[in-house]
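First the structure, then my questions, so here it is.
One protein chain omitted, others in place.
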Amino acid sequence: MSHNSFGHLFRVTTFGESHGPAIGCVVDGCPPGLPLTEADIQHDLDRRKPGQSRFTTQRREADEVKILSGVFPHPESGEQITTGTSIGLLIENTDQRSKDYGDIKDKYRPGHADFAYDVKYGVRDYRGGGRSSARETAMRVAAGAIARKVVPGLVVRGAVVQIGPHRINRANWDWSIINDNPFFCPDAAMVDVFAAYLDGVRKSGSSIGAVIEVVAEGVPAGLGAPVYGKLDTDIAANLMSINAVKGVEIGDGFAAAELTGEQNADELRMGNDGRPLFLSNHAGGVVGGISTGQAVIARFAVKPTSSILTPRQTIDRAGHEADILTRGRHDPCVGLRAVPVGEAMVACAIADHYLRDRAQTGGVRHWPGA
Amino acid sequence: MSHNSFGHLFRVTTFGESHGPAIGCVVDGCPPGLPLTEADIQHDLDRRKPGQSRFTTQRREADEVKILSGVFPHPESGEQITTGTSIGLLIENTDQRSKDYGDIKDKYRPGHADFAYDVKYGVRDYRGGGRSSARETAMRVAAGAIARKVVPGLVVRGAVVQIGPHRINRANWDWSIINDNPFFCPDAAMVDVFAAYLDGVRKSGSSIGAVIEVVAEGVPAGLGAPVYGKLDTDIAANLMSINAVKGVEIGDGFAAAELTGEQNADELRMGNDGRPLFLSNHAGGVVGGISTGQAVIARFAVKPTSSILTPRQTIDRAGHEADILTRGRHDPCVGLRAVPVGEAMVACAIADHYLRDRAQTGGVRHWPGA
Amino acid sequence: MSHNSFGHLFRVTTFGESHGPAIGCVVDGCPPGLPLTEADIQHDLDRRKPGQSRFTTQRREADEVKILSGVFPHPESGEQITTGTSIGLLIENTDQRSKDYGDIKDKYRPGHADFAYDVKYGVRDYRGGGRSSARETAMRVAAGAIARKVVPGLVVRGAVVQIGPHRINRANWDWSIINDNPFFCPDAAMVDVFAAYLDGVRKSGSSIGAVIEVVAEGVPAGLGAPVYGKLDTDIAANLMSINAVKGVEIGDGFAAAELTGEQNADELRMGNDGRPLFLSNHAGGVVGGISTGQAVIARFAVKPTSSILTPRQTIDRAGHEADILTRGRHDPCVGLRAVPVGEAMVACAIADHYLRDRAQTGGVRHWPGA
Partner (left out) sequence: MSHNSFGHLFRVTTFGESHGPAIGCVVDGCPPGLPLTEADIQHDLDRRKPGQSRFTTQRREADEVKILSGVFPHPESGEQITTGTSIGLLIENTDQRSKDYGDIKDKYRPGHADFAYDVKYGVRDYRGGGRSSARETAMRVAAGAIARKVVPGLVVRGAVVQIGPHRINRANWDWSIINDNPFFCPDAAMVDVFAAYLDGVRKSGSSIGAVIEVVAEGVPAGLGAPVYGKLDTDIAANLMSINAVKGVEIGDGFAAAELTGEQNADELRMGNDGRPLFLSNHAGGVVGGISTGQAVIARFAVKPTSSILTPRQTIDRAGHEADILTRGRHDPCVGLRAVPVGEAMVACAIADHYLRDRAQTGGVRHWPGA
């Protein structure tokens, strides 16, 4: 058991506070022989990096990852590959802006973990959110970059599908524009709407929630297990563990409550390629806890950033009532930077189950029967 | 790691198929000294038992639980108490109605785990859903009955808040009627609506989804941990692991995506009792992964029962296209009986974190500061 | 984490007290498709069963195991095979001889867990040792019977190599006589010596310790991992967890402390079959935590049975000094029946690492290089 780890066979353990000297993680269980360089990881980290548009926090972190262990040149090709030992990753914190933390040191910010944290531990690194900072998610993205390599053919992509009252039109979905706008928005018509709306939020010192959708393609059928070892159970847990997430759905999710059995059935035919073909994907690629071979689809809701410029009522450590407003650098919509984090967490869950499946079945698939 | 266990310190491991000789579980980590009899567990099991109204499956199971280990008379009082050793529970299957399983033996029922299961394992007990049967949830309810005893003062209750298109009016919420109607419905005005609607569903051989809300009161502040050991992460996982669940929310859940930071802030004042008083509970009792002392609120969406009387297109094990319809005894709304299961899973998550917290902090609370 | 489980991917969880209604276990992670009947398990259980000679306890238990889940007929052959779901096993306790437990209820038997147990839990099932009874090891043997099937070609055998001052002559080692004498003794010349010696111990109401050696052949090279996931670490843990075990060795064990590096080196040549050939096996088949393909050899020391007829000084629950002697049915040398238990625990460790290896490497072996 661990409070700072997730995954079973592809296991990630992280450490580090927002304003400490460094954050880091250990990735354990990675198969040997996978090509892995710092550039591979950096690519994903850069997608999450703050300060890249006016819609994210202006904290500037290089977020340069170092691989401290677990890789070595291939004995013949010389290409750097994983060795099967634990992979240590480190990112030094560079932008620890010196400032007066007096207010948040003693007053509990509503919506933040401050109060609950102090009740439990009696001490906390309050600087920049300490261990509860979204900065920790950089290590999830780094681990996810490795997870993506574990499952051959796996492609995991995420998109913002809702910001506040504005939802994208799914008919316009276009993956190719995702990385070309600051919102990971797949609907070209929505980009300006999001921009105008978030500018308003930002200028008023407010914040807003969002919904992110993650789609994993290339997931082999047969990952997961009935009962507690469900693939979707672990995806739900991984996503819910991201800062500020309050809801998780698989496939049709909450909308399934309004469906009849006839509507919800994903019927099966034989495809022209001689393989099973599902006619729909209400299930989001997981039935009875086991992947079907369809795309795995998950969505998660991110609450608005708790740090806002309007004073809120609170109490302090001494039990006195007080007001607090949170100055400083913040994301008006923390959901935006949650996209690569969500992708990483889904990739990690799938990699973990890929290894779990290989352990129990040897990776052998039994279709068609006999 | 285990495919058939959940929890870390309050750990539950189950076994058994729907039509095998018995189902059972082992509850490990339970503190010694808690009063525990079969009647305590039976009370919760009876709330989940099938065949109690026309709205649930007509399979008739006594669901009589036997405690096989882990209890002994108190050395002085003679009252039966837990001893701290693993608690073995067993329920014999009595209503294994003999029938012809030919159709579901070879054809994959859309919405069921059949296809994914067969691809993975190459063999399955297809009788009554085998290991994927909701019958397994009886053991969750049994384990939950023990979990409720672990945390002093804990009260966990669930209710159906939506069936198909019909949502309860939260203003009418009345816990006292929950167990007096077949829907665990907290809104007296909605009971007849649910009944009429479900009668229609049932008579047409169809099925419908539902949303269940679980509320845990008496949860001490300080349970959970930042990052991966979050209380809400484990609640989400536990609920998502229930058969047919497709979505999970904590507090405002997906609605939080539409809130501003000002709206979402749960402000704090000092109560008349000299203790912190939250003015709202958008967070659902968990902030930053740690309980605040407020009620913990979770909701989950259950898809419609996949077994329906309208034929659906599918394939069989040999790769031939076919139609299938599922005769037999089924719940028109499997969400109804999910209420005690959801309660149990939330109770287990809280009990687990109660023990985890006690391990790390000794259960000491640091409020107010110093 | 669990107090009543062992193994990670081949995971065994047990429950039950010596004089409760039943003992049982859940085996989780077993691959699908392995032939498994009750007779397979019973064969090993019968080797451990009490009451088979005058040298073991006269308690008479049928020890009939029932498989409650996890098996089903093969879709084509009809042979009963594992399905990949959790396997529930149950043995009902039949010989719970009614008697007066007054003495052991309140007095702590030296050498038994009574005192430490009561300090910790404050309550215990004192009848027949309760949870600490060696009766629990029946479930280990049952699980071990399944573990043996997980690794193709695996053969695990054990033998008693020392009873009290009497050691076997290794030059006489003959596996074929192991099951034909009541001591699992591999040295024909030693059988009468053991018999005469143990008759003396038994008649005097005393007891004596023993050393058991377990040899596993057919262990593929490459199981285990450096650092903490060592194969020998888990073998040591599994053996040390057996009741009354006080020491564990791998290969030369403690004798290695007297060896020089030259003596201890297991040199390598190429065999006539074109495969690597070790010239010795000081390592006991495990180097750096990873199996070499040689036989895995482990030994463990079992202390004398604590229940003896000579009174010993002790205290009772109220803190009064007292004397105690333990009447009833006991093994004069509990080490004898530990042989099948030791085999089972080694088999379980190897099965677990076989699955762990398959997860991380896919089971691919890289020999020779390239």
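So that you can tell them apart, the chains are marked A, B and C in the order they are listed, and the count of residues begins at 1 in each.
FYI, a contact is a pair of C-beta atoms (placed from the backbone, for glycine too) under 8 Å apart; a residue touches a chain by one contact, two chains touch by 3 or more.
All figures in this text were calculated on a predicted structure; none of them were measured in a lab.
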item: Contact residue for the chain not shown (choose from C:C30, C:L89, C:C185 or C:V211); value: C:V211
item: Given C:T56, C:S69, C:T82 or C:T305, the one touching the chain that is not displayed; value: C:T305
item: Selected residue (touches chain absent from view) among A:T56, A:S86, A:Q162 or A:T361; value: A:S86
item: Omitted-chain contact residue, chosen from C:A39, C:A171 or C:A257; value: C:A257
item: Missing-partner contacts on chain C, residue numbers; value: 1-6, 8-9, 14, 106, 108, 110-123, 131-132, 136, 162-165, 201, 206-211, 221-230, 232-234, 236-237, 240-241, 243, 246-270, 274, 276, 279, 282-284, 286-293, 301-308, 310, 312-315, 317-321, 335, 356-357, 360-361, 364-370
item: Residue numbers in chain A that touch the chain omitted from display; value: 1-5, 8-9, 11, 13-17, 20-24, 26, 28-29, 32-33, 66, 68-70, 72, 74-75, 81, 83-88, 90, 120-125, 130-131, 317
item: Contacts of chain B with the absent chain, listed as residue ranges; value: 1, 9, 29-32, 75-76, 84-86, 225-227, 355-356, 358-363, 369-370
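Keep in mind that, in the parts below, only the chains that are shown with their structure count from here on.
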item: Cα-centroid distance, chain A relative to chain C, in whole angstrom; value: 44
item: Centre-to-centre distance between chain C and chain B (centres being mean Cα positions), rounded to whole Å; value: 38
item: Per-residue multi-chain contacts in chain B, two or more chains; value: 1-5, 8-9, 14, 120-123, 131, 317
